[in-house]
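The complex appears here without one of its protein chains, the remainder shown in place.
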Amino acid sequence: MYVAVKGGEHAIANAHQWLGEIRRGDTLFDALSLDQIREQLALSVARVMAEGSLYDPDLAALAIKQARGDLIEAIFLIRAYRTTLPRLGYALPVDTSSMRCIRRISATFKDIPGGQILGPTFDYTHRLLDFRLAADGEIGAASKAEALSEDVPHILELLNRDDLIQEEELTNAEPGDLTREPLALPASRAVRLQALARGDEGFLLGLGYSTQRGYARNHAFVGELRIGMVAVEIMIPELGFAIEIGEVEVTECETVNQFQGSKTEPPQFTRGYGLTFGQQERKTIAMALVDRALRWRELGEDDLGAAAQDEEFVLSHCDNIQATGFVEHIKLPHYVDFQSELELVRQMRRDAATRQRRQQDD
Amino acid sequence: MRKTPLFSVSGLRKSYGAQLGCRDVSFDLHPGEIMGIVGESGSGKSTLLSCLAGHLAPDHGDVCFDVDGTGLVSTLAMPEPERRLLARTQWAYVHQNPRDGLRMSVSAGGNIGERLMNIGARHYGNIRQDACSWMDRVELSVGRIDDRPATFSGGMQQRLQIARNLVTSPRLVFMDEPTGGLDVSVQARLLDLLRSLVQDLGLSVIIVTHDLAVVRMLAHRMMVMQRGEIVETGLADQVLDDPQHPYTQLLVSSVLQV
Partner (left out) sequence: MTEQIITPSANDKNDTTTHNPETHNFDATDSYNFAYLDEQTKRMIRRALLKALAIPGYQVPFASREMPMPYGWGTGGVQVTAACLTPDDCVKVIDQGADDTTNAVSIRSFFARTAGVRTTEATDEASLIQTRHRIPETELTEGQLLVYQVPIPEPLRFLEPRETETRKMHALSEYGLMHVKLYEDISQHGHIATAYAYPVNVEGRYVMDPSPIPKFDNPKMSDCAAIQLFGAGREQRIYAIPPYSHVKSLDFEDYPFDRLRAPGACALCGADDSYLDEVIMDDQGTRMYVCSDTDYCSTRHERGHVGDQSDLFDSEEG
């Protein structure tokens, strides 16, 4: 018996009710609080803030809870919320050299002024499941040391002093705003970095990895990786000076890359740059690799046809909210298009059959 | 030979950083004339051809073309739309590697028809007929018209590329080593074909090659390039039979020794 696809509204309402119930899970167990998520799933929160491009750990925690732990869904919720927020002002560029670091390492020097600080890292942990956590065991507090009070200079600036590394061009040009202007290609480096900072961690990880495996190899070391809090300042025109409105946690990575030099320029190191909200080491290193690969034109390198060198390819595909929407939209009804193809295929098959018959008759 | 040139190059120079591509290149090309540019690889002849055809912007000098029969116009000063229009109507470019000049995922007929459709052809039957007659003209079996070039041999691909370029009767054809990368016997057949096409159609051609036999067979005049400069220029037969510059002498004698 024919039953038309009716009752869409009802179906949607029911589906969403069910989603609400299953999100909660078995009520035998306590509901997760946002505080728990924010404090104990801090790296998920960091990723949602970075790719959602909104610094708000509480909202990110809410989004993760609402999304049942699906981080891309959570990022989506944050993005959709963020887009409606009014712009009250633009912050001054953050000064990462006055960062309060919880972690700061350099792969290029054994020791660095201010010292290497390992900080809370997974590095050198043995990846063995810790069953004490399963048994709700508490792991004792870490020992404390005095925080350094002075600024922490960027390691690469030390190389810069000796002219050994390419100098980044200072510009006072207003950076573009990817969320307020359509992406135009070719893009400025500022816009490129914005896109990468919001870009999908997995996508950048794969691309960054590909540069190491020879697809536009640029032979990178981590010149410096630092994680910590930086002050956010806003210029108040009425006051004539900037005031600090708060702090954000960021991860910053600068890579040192080989450069052959040319006939006109002596050999020099070059750099790639990554900066994201929160503690996001993997993403930030990958971002720096991809940034460096995208700079081939500016540095006079060859276009090797590698994906990571292709600005249009990278920028058009790095946003996971765009990607997930389009990839998943093919589950929407397409039966009208399918019907027209069906008719066309039938028509072409009829014609082919007629042709064949005619040939046989001849 | 008529007085007004079809194409005129003056004081052309192109360098890559510290490396010189070509310099001080000047010459005129008259309608129906075939100019051969010879030199070893690295002599700058391919850079020169790219500058002439508008694929590369030279650092100095000018490249002029008589667009509509009323005199020479600078193609460098032209806005890009005009230059691109020129490139797809009055000019043609035959690449050394046919893969660079063909659409490998489009059938032979589609490859030949593209330039026709570019300039407004909208009758499938006519386009196909033109494609057929050009297949025939470049000695490709018409039965292969719906096959993709990937299934063709190197020599067939090159003949297809030539047909694709000549179908709209361009006034000036640039050729970059059109016989390079082909077997000797295939080369000879292609040269024969090129010679008869060029004669029949009265084409003006600038052909870059390292192969003096190509110049001998096709060109009226020739220029010899060494390290980015023209070292000798003249009528093709004259230069080949009585080379004046030591480098030309070396080139000619090395061929004879083979």
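In order of appearance the chains are A and B, and numbering begins at 1 in each one.
Heads up, the rule we're going with is that a contact is a pair of C-beta atoms (placed from the backbone, for glycine too) under 8 Å apart; a residue touches a chain by one contact, two chains touch by 3 or more.
These numbers were taken from a predicted model, which means no experiment stands behind them.
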- Message: One chain isn't displayed here. Which of the visible ones does it touch?
- Response: A, B
- Task: Would you mind spotting which of A:19, A:92, A:118 or A:245 touches the chain that isn't drawn?
- Result: A:19
- Query: Which of A:40, A:97 or A:179 sits in contact with the chain that's absent?
  - Reply: A:179
- Message: If the hidden chain were put back, which residues of subunit B would touch it?
- Response: 80-81, 84-85, 88, 103, 106-107, 109-110, 113-115, 117-119, 121-125, 127-128, 145-146
- In the full complex, which bits of subunit A touch the chain not displayed? Write them out. 1-9, 11-13, 16-17, 19-20, 23-24, 31, 33-35, 58-59, 62, 65-66, 76, 79-84, 86, 179-186, 312, 316, 321-322, 324-329, 332-337, 339-344, 347-348, 351-352, 355
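The working rule: only the chains that are shown with their structure count from here on.
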- subunit A to subunit B, mean C-alpha position gap in Å, rounds to 48
